[in-house]
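Handing you a structure now.
Missing here: one protein chain of the complex. Every other protein chain is in place.
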Amino acid sequence: MTYARDVAALARKDLLLELRARDTLPAMVLFVAAVFVVFHFVLPAAPSRLETTGLLWVAILFTALLGLGRAFVPEREQRTMDGLVLAPCDRSAIWLAKSLATLAFLAAAEVVALPLYALFFHRIGGATVLAVVLADLGICAVGTFLGAMAVVTRARDLLLPLLFLPLALPVVVGAVGSSVASAPGRYLGFLALYDLLFGVVCWASFEYVVAE
Amino acid sequence: MAATIRAVGRSSRIPLPALAAVSLVLITTALVLVFYVAPNDANQGFSQRIFYFHVSIAFTAYACFIAGAWQAFRHLWKRDPRADLQSYVCVHQGLIFGTLVLLTGSIWAKISWGRWWVWSEDELVLFLVLYLFYCAYFMLRFSLEPGPQRANLSAVYALFGVVLIPVSFAAIRLAKEFLHPRVFTLHGPNFGGWILVTYCVAQVAMLVLAYTLYRVELAGKRLDERLRELKEVFA
Partner (left out) sequence: MITARRLGKRFGDRRVLRGVDLDLERGGFLVVTGANGAGKTTLLRICAGLTAPSEGTIERRARRSELGYLGHEPLVYRELTALENLELYGRLYRVPERRERIGMLLERFGLWEARHERVASYSRGMTQRLALCRVLLHDPGLLVLDEPYSALDEAGAELLDAQLAELHGERTLLVATHDPARIDSLATARLGLAA
């Protein structure tokens, strides 16, 4: 399947670029740790599960934004997006590859963040981990898409959080609900539905974001 | 100049002056019905009347956003050259009416529960989220030079908005289970008799008003475009 091969080639490129630059991932990890420390001073003495879970997701969201803001910077600064758009591959492959690469970085940051959270605040259950996986998919799919839009505007990294946060709201609800509700199934199902719905919308409309 | 204005305003089937007149009549009728004819609500009394405006404006705002998304879809799919501007004006009207939704909702909350904002009203929270979303639409649009890229990006974002409406609503409903216990519930009046008539008139009035404002703004924007083109020819 040539589509899969295109995605693989592009994702390889993105992963290589980050491994060479070595700036986004360490920044994300450091950021999330620093945010947790800030949370400690902001929360009351014995914070409830709901309070800390909520702040966990705020942390993840803003850490993701950090990474997402950088996603299309090479394509923008070096104008290489033209090169990708001219290639005969399906334009949505560009989005999918970039999403997968961003997902890898976010997951890598969470590998540090989640144990840190468990250490500082509350233990993490299986439902939370599953919620993290599902939420990450949605965050990266939509965030990468919006990142491609934001990067061609004048405002650039000012715009991405504004575009992203209203769309990220359902993810936060689903994720927090999964962690604190007694029956997380509905929330996990909702997250999966969000991923599916917005995944399809992103996949179908990326063409219009990069080509005229 | 006058001829151009007339020509631009005449671009659709219904002439603008007639539309404006109909709007005025409907709004006046609605006002009369709301304040004089409709019966008092059993629980909340006279102040509940803002409900007629709040709900009809809310529905109108949704209609504007959906119309904006439809025009956006036509721009992307059919490449209709007029669709981008029409989509933008629809979204703009939606935002204006959305502002009114938040205002009337806030007034209603103050009247009903003594606070200017309540998080327990799903529809109000949904509107807040959408409001933020569509404000970002404007920031996106104004951050780009006019051209095919701006039109494409705006259209895609408008489509995202319409997908977000039901998803957000579901999210807000889900969130209530772990956020706020259901303390305040919104009861619309029991629809019957004059209440139904009043609401319907108010709703139609709002929709016609929205359409009139849409046509006015569209005519103005099209005039701007024509002026720019003429300036170029003479340059």
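In this document, chain identifiers A and B correspond to the written order of the chains, with residue numbering beginning at 1 in each.
Everything below uses one rule, namely that a residue touches a chain if its C-beta (ideal position, glycine included) is under 8 Å from a C-beta of that chain, and two chains touch if they have at least 3 such contacts.
Note that the structure is predicted; figures quoted are calculated from it, not measured.
K.L.:
The chain left out touches which of the shown chains?
P.N.:
Counting the whole assembly, the omitted chain is in touch with A, B.
K.L.:
Out of A:M1, A:A45 or A:L86, which touches the unshown chain?
P.N.:
A:L86
K.L.:
Can you name the residues of subunit B that touch the chain not displayed here?
P.N.:
Residues 145-148, 228, 232 of subunit B touch the chain that is not shown.
K.L.:
Against the chain that's been left off, what residues of subunit A make contact? List them.
P.N.:
Per the touch rule, subunit A residues meeting the hidden chain are 2, 5-6, 9-10, 12-13, 16-17, 20-21, 74, 78-80, 82-89, 212.
We adopt the following convention: only the chains that are shown with their structure count from here on.
K.L.:
Just the number, please: Cα centre separation of subunit A and subunit B in whole Å.
P.N.:
32
K.L.:
Which bits of subunit B are touching subunit A when the two form their complex?
P.N.:
Against subunit A, subunit B makes touches at 76, 129-130, 132-133, 135-136, 139-140, 143-144, 148-149, 152-153, 155-157, 159-160, 163-164, 167-168, 170-172, 174-175, 177-178.
K.L.:
Under the touch definition given earlier, write down the residues of subunit A that touch subunit B in their complex.
P.N.:
Of all residues in subunit A, those touching subunit B are 50, 149-150, 152-155, 159, 162-163, 165-167, 169-170, 173-174, 176-177, 180-181, 186-187, 190, 194, 197-198, 201, 205, 208-209, 212.
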